[in-house]
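One chain of protein is taken out of this complex; the other chains stay put.
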Amino acid sequence: MMQHVKILRKEIETPTVFSLYFHWDVKVEPGQFVMVWVPGYSEVPMSLSSTGKEKCLTVKMYGDTTKALNSLKEGDIIQLRGPYGKPFTRVKGKTLLVGGGSGMASMRPLINEESTGIVAARGQDELLFADDFSKGNAICVTEDGSRGIKGIITAGFENLDLKSFSMIYICGPERMLYAVFKMLHGKTENVEFSLERSMKCGIGLCDSCSVDGFQICKEGPTFSISEVEKMGEFGKTRLDRSGKRVFF
Amino acid sequence: MMQHVKILRKEIETPTVFSLYFHWDVKVEPGQFVMVWVPGYSEVPMSLSSTGKEKCLTVKMYGDTTKALNSLKEGDIIQLRGPYGKPFTRVKGKTLLVGGGSGMASMRPLINEESTGIVAARGQDELLFADDFSKGNAICVTEDGSRGIKGIITAGFENLDLKSFSMIYICGPERMLYAVFKMLHGKTENVEFSLERSMKCGIGLCDSCSVDGFQICKEGPTFSISEVEKMGEFGKTRLDRSGKRVFF
Amino acid sequence: MSHLNVKAGGISLKEPGILASGILDENGYSMKRILLEGAGAAVTKSIGIDGRDGYNPPVVVETGSGILNAMGLPNPGIDNFSEEITLAMKAGKPVIGSIFASNANDFLKLAEKMSDYGVAAVELNLSCPHVKGFGTEVGSDPALVKEIVSTLKGSISIPVWAKLSPNVTDILSIANAASDSDAVVLINTVRGMAIDIYARSPILTNRYGGLSGSSIKPVGLRLVYEVRKELGLEIIGVGGISTWQDALEYIMAGSSAFQVGTALWSNGRKVFSEINQGLESYMKEFGVGNLMELRGVAIR
Partner (left out) sequence: MSHLNVKAGGISLKEPGILASGILDENGYSMKRILLEGAGAAVTKSIGIDGRDGYNPPVVVETGSGILNAMGLPNPGIDNFSEEITLAMKAGKPVIGSIFASNANDFLKLAEKMSDYGVAAVELNLSCPHVKGFGTEVGSDPALVKEIVSTLKGSISIPVWAKLSPNVTDILSIANAASDSDAVVLINTVRGMAIDIYARSPILTNRYGGLSGSSIKPVGLRLVYEVRKELGLEIIGVGGISTWQDALEYIMAGSSAFQVGTALWSNGRKVFSEINQGLESYMKEFGVGNLMELRGVAIR
């Protein structure tokens, strides 16, 4: 049911990404998300980029709704419902966090001293939360080479011993996930993907987010690599807003 | 919500009173009641005359519905909802249980070694649960004098030290309650009455059971003597089935 | 609580919450007690020309998130009801007389008696869903509704409220027919029924009943909103209100006051005082001076 929280503060993360902090007395686990309603605009899924007593949304501006969120300020109210979805599996030991675009948002609560990050973006300005990792633990990948490795996200894996990580977490657009999936497939089992599909209801009714009969909003958004492997639709086809089947 | 239980056995208590035993996995306290539905007849309030794991209804035959209940046998289903109402206050020490008609039913679960009973009826055949009291602890009062004291229920109090009882519980038709109330009034404070009024809903909505703004089905049926004392309607007026105010 | 004051349907209320017809309002003592506990006014049980016993129990069924009822309009007849109104009025707050009949003439007779008894307004039950010849059967005919309302408005001096049914295809035509009234009251119960799989039978003696409580809040809100938006009528909202948030939703949808019925079961008698407190804190937090500033603000 719709709830409301008051914005405590706003932080600018990159030229296109900002964070909104608020108190919300609800238990949330990393990987879960909320549906954020901006009256007059739309309602969009957003991960929690902070899951302690103080919660946070980290938003990348794409269209009208995310831009409208950007106009909110301290003291304003955010309407949201949730938390929804299955969290990431927590593990002990070394972890690898792989994120592109706003994908780092859902993984920020997982960052600790034992985690390594592969953070990808077009340019250095857009690298999200790279500096939240312990010194030397963030591998940056930029398309323009302005910081770290030049290339796309898969390049970030090159010198890593995959087996040394208790878990590899990955979040980003499906095309990116698919590229990483193909690379990791057969090499290691301890991998979880957080899938992103267009979501209308967020509660497992409308079918707009489904992949292979799984409702990402309810049975996901996190899935293990062995679950993803069985998905015939993953990385290949999806339904558009009208329900028409289109290719990626 | 409507529930169903299966009759384990039936026992004949008096020529007009019988008991139906059943398992019902619900916590019930002495003084509470259920609404019993007999499809095709009506739905009537009934106290629980046994409140342990095995529950019991003890029914006096008045009209169609109670007669229809009498035709049920072992294995048949009873439909009921509840338990409803405020239970009797439990106390340590000596208790006095005063009942006329089917009034003893709701008090049977209170009978123990320390309790004395005043059991009233027209004749000895109709004395209910008098033999459930420890030997010598039941004072019987019959109108025809066929057992115990000849007279009406108030006669049963004559040789008792009211102050020696931690609590006096009374259940029966309102006219009887009123007679006992007038007798006890000003003499002792530890008295609880279980009131009986016609009940249609059992859940505090329809107003048919109300006395002085109190819904007997929800705020009662048990009331302390000090609560009863303040009731302008008690023993004087009530609404009939149509809502017309009539005198007792 | 002065800023919870509202004027609604031609009467002034100290608190905006009104006891709905049919719930704890057959006995004058019951109404009085609820008024003293925070209701701003009380609507009586619907009263007809002649007394009726109503249906045999079961007359109510708990459905989980609501109540189904088919009481069958039990009432002592108008000639036997004056004492209850006198008793209720001792609380010093408005009592509204609910009446039911099948034609304008009988409605007028009832309204005149109610007026004599001292009620602040009459509420026409044009919407009871479960008694043949009354309620919805009358209230779904726009011409008849128009006739009844205009007959009463032309003859009695106290305000006239028309309580309408949600069980119609086109609420706007009915509400329009009732537009001469001082307020339309929306909504009465939604037609429904309950079946018991062990008895293999409908539970209510009347088979069909009316659904009330949380289940129907979305239905009531929508009809209030639609009628207010499209016709601009004065509205008293009712249906599934059990918290101050629910009440505020009805106000924002366009109601001037609201009624509470089933929540006396689900939330207990404290429901009116809790709603009053909740409304006050919201108004304080958001700097709202008088509740009526919020009336209809959600309409767009």
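To keep things simple, chains are lettered A, B and C as they appear, and every chain counts its residues starting from 1.
One rule holds for everything that comes next: a residue touches a chain if its C-beta (ideal position, glycine included) is under 8 Å from a C-beta of that chain, and two chains touch if they have at least 3 such contacts.
Just so it is clear, the model here is predicted, and its values are computed rather than measured.
> Report, in label order, the displayed chains that the undisplayed chain touches.
Looking at the complete complex, the unshown chain comes into contact with A, C.
> Out of C:I11, C:I49, C:L68 or C:I99, which touches the unshown chain?
C:L68
> Extract the touching residues of chain C with respect to the undisplayed chain.
Residues in contact with the chain left out: 63-66, 68, 140, 167-170, 190-197, 200-202, 207-209, 211, 214-219, 221-222, 225-226, 245, 248-249, 252-253, 282, 294, 297-298, 300.
> Counting contacts across the full complex, list the positions on chain A that touch the omitted chain.
Touching the chain left out of view, chain A contributes residues 1-2, 4, 35, 37, 39-44, 77, 79, 81, 199-208, 210-215, 232-233, 239-245.
Throughout what follows, only the chains that are shown with their structure count from here on.
> Measuring between mean CA coordinates, which chain is farthest from chain C?
Most distant chain from chain C: A.
> Taking the mean of the CA coordinates per chain, how far is chain B from chain C in Å?
The separation of the two C-alpha centroids amounts to 36 Å.
> Hey, how far is the Cα centre of chain A from the one of chain C, in Å?
50
> For chain A versus chain B, what separation do you get between their C-alpha means, in angstrom?
64
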